[in-house]
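The complex appears here without one of its protein chains, the remainder shown in place.
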Amino acid sequence: MNAAQTARTGFDVAAMRREFPILSREVYGKKLVYLDNAASAQKPRAVIDAMRQFLETDYANVHRGVHFLSSRATDHYEAAREAARRFLNAPAADNIILTHGGTEAFNLVASSFVSPMIAPGDEIVISEMEHHANIVPWHFLRERQGAVIRWARIGDDGVLDLDHLQSLIGPRTKLVAITHMSNVLGTITPARVIADMAHARGVPVLFDGCQAAVHARVDVQAIDADFYIFCGHKIYGPTGIGVLYAKPHFLSAMRPYQGGGEMIREVGFDAVSYGDAPHRFEAGTPPIMEAVGLAAAIRFLEGIDHAAVHAHEQALLAHATRQLRAANGVRIFGEAPGKGAIIAFDVKGVHPHDLATVIDREGVAIRAGHHCAHPLMKRLGVTATGRASFALYNTMEEVDVFVAALQRAREFFQ
Amino acid sequence: MNAAQTARTGFDVAAMRREFPILSREVYGKKLVYLDNAASAQKPRAVIDAMRQFLETDYANVHRGVHFLSSRATDHYEAAREAARRFLNAPAADNIILTHGGTEAFNLVASSFVSPMIAPGDEIVISEMEHHANIVPWHFLRERQGAVIRWARIGDDGVLDLDHLQSLIGPRTKLVAITHMSNVLGTITPARVIADMAHARGVPVLFDGCQAAVHARVDVQAIDADFYIFCGHKIYGPTGIGVLYAKPHFLSAMRPYQGGGEMIREVGFDAVSYGDAPHRFEAGTPPIMEAVGLAAAIRFLEGIDHAAVHAHEQALLAHATRQLRAANGVRIFGEAPGKGAIIAFDVKGVHPHDLATVIDREGVAIRAGHHCAHPLMKRLGVTATGRASFALYNTMEEVDVFVAALQRAREFFQ
Amino acid sequence: MNAAGLDDLYREAILDHGRNPRCMGKLDDATHTGCDANRLCGDAVTIRLRIADGCIEEARFEGEGCAISQASASMLTEALGGKRVEDAERLAAMMRVALEGREPPAANTLAGLLAGVRAFPERVACALLSVHALERALGAAP
Partner (left out) sequence: MNAAGLDDLYREAILDHGRNPRCMGKLDDATHTGCDANRLCGDAVTIRLRIADGCIEEARFEGEGCAISQASASMLTEALGGKRVEDAERLAAMMRVALEGREPPAANTLAGLLAGVRAFPERVACALLSVHALERALGAAP
C-alpha cells in the first residue's frame, strides 16, 4: 500500500521517515506509531542538527554585543524572523514578532492591543471550536474589564456558521479571533471571507494558525489577516518559540507587553521610553537557539513539495476516515469539506482514555481528552474524545495498525 | 600559569574546557577568548547532548497525553522542576514555576502578584544597580497604576547602601526587589539581611538571581526569599527557560499570568476557573526541550566542585583586576568586597565600543554598552562601559590575552 | 489483551464494575458530599454519604470518565456501606499509600484490585479520583 501510495502522490514517505530519528524507536517492543502530531510534531534531523551546531559554533546573546559571536548569533536570530516572514508571505520582517510560543502571542495581542481599548460591554467574537489559547485571554478581559465574549456557532459537521458569525460582529466588536484550522475537528475556515466580514465593519481580525501552519499554505496578505499566530513545535520545529504577524500600523500603536532588556529606548529613574516594533515586543534574552531551530524547520518545509505532502496527508485522512467509518461503534467528530488531517472520534462503550492506554501498549500514540477545547466538547455533548492527527511522515500501514488496535480494544471492553 | 592555577585551586580548567565544544573554535584565525559570560554562558556537551537525545528518543508534548512518549516527556519536564528545586533548595517542587526566561518571571510577579494590590502612590523599592528586567515591569505599574519606584542608593564602591534601603521601606511599600548580584558591578548583596529588613515591615522580597545563580550558591530558605528568579542560559543551560521560586502562600493567592491550555480547570462559555500552582502559571505548551537542557545544566553544576570553581573564578577576577589596575587609563567600576567574577571598566580616550571592536579582531569577546542598566550608567556618570565577565572555563592566559589586547587598543587610539 | 500490564490494569473485576457500576445514582438524604475532577482529562466523581452515629448508612456516587475512575468509584462506594467513619478514613489513607507508594498492596484488598494502575503512572490519578472525593466528603461539614 505504501508503494502504491507513493506512486499516487509522488511522495517518498520512507525517505521522509529517515529524516526523523525518533521514528525508528520502539515502544514496549512495538514500532512507534505516532499519531499525536496535532499536540506536537516530531523533529527532523535538520532541525536538531541546526540547533546543536549553533550551540557548538556560533552561540552568544544577541543584539547587545559588538563581538563576532554576538554578531553571528544576531544574524541567525534575524534570519529566523526573515524565514517566518517568507513562510507567511508577510510584507516585511518588521511585521514579525518572535514570541516564546503560540500561547504567548495570544496573550500579547490581548494585553497590548485589545485590553487598552476595552470598555465594559465591548465584545470579542470567537467560535465554539477555539483552543483555550484563543479563549482564556479573552476570559481575562471579561473578568477584569467587563468584556463580552460572543461565540460563533459551528454546524454539526464542524463547519463554521458564517451567517451567525456575521450576525455577531457589531458596533461593540473590538476583535474577531477565529481559528484557521480546528485542532479537534480539522475544519479549515475561510479566512479571507472572515477577514472581509470583519473589515466591512471596521473590526480587525486575528487567526489562530497553530494548526493551519503545518497543514495549509498560509499567505497573510492573501487572506488580509491583521494578526496571525503560529508556533514552532507544531511545524516540526522546537518548543519555546512562536510567531506573531501583525500589520505595521497595529504594531506601532500597541503598548509593550513584557518589560525588560532589548525592548526599551531609554530607562530613567522617573521615566521610560520604548523601542520600535518588533523589538518593543521582545523583552529580555529572546529564544535564540529556538529561532535557529524554527528557521531550520521552515527551510525543511520549503525544501519539500507542499502539494505532494498535502496529497499524502489527505490520503492518510481519507484512508483513516474510511476505516473508522467501517468499524463498529465509532463516531467521527468533524466532517467539514477540505478538512485537515485530524480525526476526532469516540468508540461506543470505551472511554477515550482507556482506548488510548490500551492502544499505547501496541505502540500507537493518540491523544484522548478535551484537547484544550472545553467549549467545543460541550458543544459536541462529550467530555472527551480520541484524536488521531497525521504528519507528513505517517504511513498507510500506520493507519491500519491504529485501526486494528482500536478494534481489538473495542472487543476487549465489550 | 595555568598549571600553577590548577594546582592552587584543585580545579582542572583544561579538562573543563574540553566539555564546551565552542571553546575550540577560532575567530578571525585567533583563539576565541570568550569573556561575555554575564550576557550568556556557553553550553557544555552534556546540555547539548541531553536536548538532542531527548528530541531523538523521548519527545512529545507534556501533561495532556496518556501515551508512552507523552508520559516520558512529562517525566523529563517534571524532573527539571525538581532539579530547579534542588538547585535553590526550595522546600517543594510545587514552589517552582518554569517560565520562558528570567524576564518573563519578573513580569509574571509584577502582573500576577504586585499589580492587583497597587493603588496610586504605592511603592516598589529597588536599587540603582538593577537590570532593566527588574526595572521596566515596575515602570509599567508606575505608568498604568500610579505606582512609585523608590531607588536604594549604592556607594561609589558599588556596595548597596543598606541604611538607605531600610529608610525607603515604609507603609506603602508593596515589594522590595533587589538584585542578588549586579550584572555590571559584580556586587553580591546580603540577601538575608535585606529579607529580614523587608519582613520586619511585613513587605515581601524578590531577588534577581540571574547572575548570582551561576556565581554563588543559592539557598532560598536560608535567605528567606519570597520570590527568587534565575534563567537557564546564564548557568550553562539553554535559552528560553527561566525559573521563578515563590513561597506557596503567595503562589496560591496570585492570579494567573497568561491564559491558555494547561493552566485551567474548567473553561466555559461564560466562566472560567484555573488550576493550582505551579500549573496555573504555565500556560500553553511549556519549554519542554529547554527544561531538559536546564536539568542537564543543573546536573552539570552539581557534578563539579563548587568551592573549586568559586576559587578559580575568584582567581581570574583577582588577576584581571590587578592587571587592569596596573594598566594606564583604566578605571574599574565596582569594588565591593566579595564581588562576583565580573569587571566593568572604561579606558581613557577609547570608547567602549571601539575597544570591543578592536579586541574582537584578536578573538576577545567582551561586552560594551549599558548592560541593560541605564540608571546605573547614570549613577556612574557614563553612557557605556566595557565589561569582562568570567566563567568556569576561562583561564589566566585568557585574562592576559585580553589585557594585552586592551593595551594595544589604547595605544592605537592615542 | 496480551500486552504487558494491561490485563493487570483492566482486571475482570474492574471491567465488570466499569460496565455495571454499583451504588451509582443520587442520594437525596445525603449528609456528606465530596467531589473531585481531573483537570487534565475531565473525569469527575461525586460521592454522597448518609452518616448517622459515626456510621455510613449508605454511599452512592455519580461520575463520568474512564473505566478506571468509574470502577474505582463503584468499588469504593460498595465497600463503604455500613463502615464506621474511622474505618472509611483508614481505607482512603491505605488506598492512597497503596497506589502512590513504593510497596505493592496485598492482592486481595480493594487497593490490590486497583494495583495494576501502578504500572501506568498517568492513570494513577484516575484511580485516586474517588478516594479524593471520599476524603472531601468525610471532611465536609454535615
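Which chain is which? They are A, B and C, in the order written, and residues in each are numbered from 1.
As a convention for this text, a residue touches a chain if its C-beta (ideal position, glycine included) is under 8 Å from a C-beta of that chain, and two chains touch if they have at least 3 such contacts.
Model, not experiment: these values are computed from the prediction.
The chain we do not see here touches A, B in the full complex. Only one of B:358, B:391 or B:406 touches the chain withheld from this view, namely B:358.
When the full complex is taken into account, the listed residue touching the unshown chain is B:370, out of B:100, B:310, B:370 or B:387.
When you scan A:63, A:339 or A:374 for touch with the missing chain, the hit is A:63. As for the chain not pictured, it touches subunit B at residues 28, 349, 351-354, 357-358, 361-362, 368-370, 374, 377, 383-384, 408, 412-413. Where subunit A meets the missing chain, the touching residues are 63-66, 70-71, 74-75, 264-266, 275, 279.
Here, only the chains that are shown with their structure count from here on.
Taken as a graph of touching chains, this assembly is complete, with every chain in contact with every other. Of all the chains shown, the one with its CA centroid nearest the global CA centroid is A.
Centre-to-centre, using mean CA coordinates, subunit A is 31 Å away from subunit B. Per-chain CA centroids place subunit B at a distance of 46 Å from subunit C.
Shared contact sites, meaning residues of subunit B that touch two or more other chains, fall at 64-66, 70, 264, 266.
Within subunit C, residues 40-41, 123 each touch two or more of the remaining chains.
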